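Note that one protein chain of the assembly has been removed; the remaining protein chains are unaltered in position.
By written order: A and B. Residues from 1 in each chain.
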Amino acid sequence: MMPTRAVWMGLVGVWSALALAALGVCVGSTGFENLIGPLWSPASHPDQAAMAQQIVWEIRLPRTVGAWAAGALLGLAGAVAQGLFRNPLADPYLLGSASGASLGVAMALVALGGGAGMLGGVSMMNGGVAVGVFSSALWVRIGLTGAGFLGAVLAVLLTLMLSRGAGHTLRLLLSGVVVGVVLGAGTHLVLLFSPDSLQAMQAFMLGSTAFVGWTSATVMLIVWLACWLLAGLLARVLDGLSLGDSTAFSLGLAVTPMRAALVGVLALSTGTAVAQTGLIAFVGLAAPHLIRSLIKTTHAHLMMLSSLAGGVLLMGADILARGLIAPQELPVGVLTAVLGGGYLLWLMHRGQTQTGGAS
Amino acid sequence: MTRCLRGVMGWVFVCLPLLSYGVTVTDDRGVTVTFERSPQRIVSLLPSLTETVCELDQCHRLVGVDRYSNYPAMVQRLPQVGGGLDPSVEAVVALRPDVVLMATSSRAAERLQALGLKVVALEPRSHKDVQRVMMKIGQLLEVPDAQKVWRAIDAGVSAAAQSLPKSVRGTRVYFEVNQGPYAAGESSFIGETLTRLGVKNIVPADLGQFPKLNPEYVVRANPDLIMVGQRSAAGMAQRPGWAQIRALREQRLCVFPVEQANVLVRPGPRMAEAARLMADCLSAKASEKTPDAKGRKP
Partner (left out) sequence: MVRSSALQANALCVRLGHGRHQVEVLHDISLTLTRGRWTSIVGPNGAGKSTLLKCLAGLLPYTGEVQLLEQPLRQWSHRERARHLAWLGQNEVSADDLCVWDVVMLGRLPHQAWLAPASEADRVAVEQALKSTQAWAWRDRALGQLSGGERQRVLLARALAVEADVLLMDEPLANLDPPHQVDWLSLVRELVAHGKTVVSVLHEIGMALHADELVVMADGRVTHQGACSEASTHRALEAVFDHRIAVHSLQGQWVAIAQTDH
């Protein structure tokens, strides 16, 4: 039986990921170097082999795999978000998770710096509250990663509370925007206490795969698998919702609890990706569009293909980030914007030049 | 002929203010500011300028500082007028200063000048800058022995360098400014201090002042010693591949608490203290040369 188009695309996605992984292993602080030879047959390149082994297995490979996993998480979250809100402009950060994660990281940065910055004179908050929130021991245990994840998840919970459940899409969207704006302002306020953290904060806001090791990569892969399975179970709901709330309900779907579950998937996947790699823009927005421009399919296939596309996109951006000005690095968020945004621009241009089609 | 004419004109311009017993200073924006007499009421909106004024023994002339100026201690009792980049214009004006010292990168200068205040914008970024700024402020405040103060600071840095045992020279150092990782390159202020102390920076000058590095670069460079602020130090050993770096394996880490990190990062008159802090840590951590695993002496 002829494999369907979706299966072909899936295979393309997997093969590109493998090819990029091989490339990623060769690109590092010295630019591009062909390590496939020394790794494959260490005997023929003895001097290169030892250093190559350590660099590749401990640094480059986990980083490349982690980039794929983060991209897959964001691609999946993007597909879920666009299905939930029936809006092609939706991205995974819509429900306030980006601002929540930023606030969490900002508070952790300030706390890890010992709350310094409240210099001399009178501090803005009287002793007790300030010290409690910024007490270092707690924050060291949670770490920046934990702070980012907690921030993202708590922000989405706040959005759900504000919109009083997942009953109405518009109310959910509005609450998400409000929470995003308020928490974003809170982040700026917190950074006022510690302007030295601004550079570290900027690194977070632009996203970075620099410190992704095997632990991070494994965590992200496991979370991706779980989210994909859960989202796969709920894919039918997204399909039904694409015909409108009334029709979905008439088809026997328990719309509200399932929508809440999808919001949960969104929060978990986005929170994990953001905690490990910071705020990487455009992957969640561009990946589903990329797939939809190539194939019209139900959400079950869309979410898997979107994950694959997101993974490949972020892997490519990560390789470029380290390779272009080695040994310096570009922020990976800038490259995803260029790659993803460039593709969207081309899509729009192609859409405009294609006149006609049914009205 | 024109050159001669220009020279004469230049002398006339220099002498004119002298004739009026005023003070003229050209700041880093290229703006020349004239004062009838040396300013007695100073508002400083940059910590390094605050420290420079106090180093020249003119602390009593300060009437207001920004919220980040915290050294020396007496400065903390002065009224704070907001941040350096976003001062409270109202508060500054209310203090009726004769001059406002601020960074070149602040937008408030135009506003303050429009309100009739005199603004001198100076921003030291390198060792040479510290000397230049100190001379300028000395000229502004009519401090006769500014040069002497500078020489003392410079000598302090040299002394710190000489206090290092010979074995420490040539230690390969990595200075991390922020998580990212952002490193201090050879051409940065910190890099210059390290160079004067006689140690090698693994980040060469051609990478810029504060490049954002690929962490793999640090692993490959395998520095002997790592200097880092307390904030960024957390979790360094857990970074993928970093546990093998010599500095981390042998625990040759200089972790500077925030107050010390401030001294190290600010280009200002405390650079001798900064050099001393770095030298102390280098002596403590870098001097014992332990043989590595294969028994070879490094």
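We adopt the following convention: a contact is a pair of C-beta atoms (placed from the backbone, for glycine too) under 8 Å apart; a residue touches a chain by one contact, two chains touch by 3 or more.
Being a predicted model, the structure only gives us computed values, none of them experimental.
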| Shown chains touched by the chain that is not drawn here | A
| Where the complex has a chain not shown, which of A:34, A:54 or A:298 is the residue touching it? | A:298
| query | Of the residues listed, A:13, A:62 or A:240, which one is in contact with the missing chain? | reply | A:240
| remark: Note that chain A touches the chain not displayed via residues 86, 233, 236, 239-240, 242-244, 246-247, 249-254, 292, 296-298, 357-359
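To be clear about the criterion, only the chains that are shown with their structure count from here on.
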| query | What whole-Å value do you get for the distance between chain A and chain B if each is reduced to the mean of its CA atoms? | reply | 38
| message | Applying the document's contact rule, which stretches of chain A touch chain B when the two form their complex? | response | 28-30, 51, 54-55, 58-60, 62-63, 109, 112-114, 116-117, 119-121, 140, 143-144, 195-197, 199-200, 203, 208, 210-214, 322, 326-331
| Parts of chain B lying in touch with chain A, wherever the complex brings them together | 67-70, 75-76, 80, 83, 177-182, 207-208, 211-217, 219-220, 229-232, 234-235, 238-241, 244, 257-259, 261
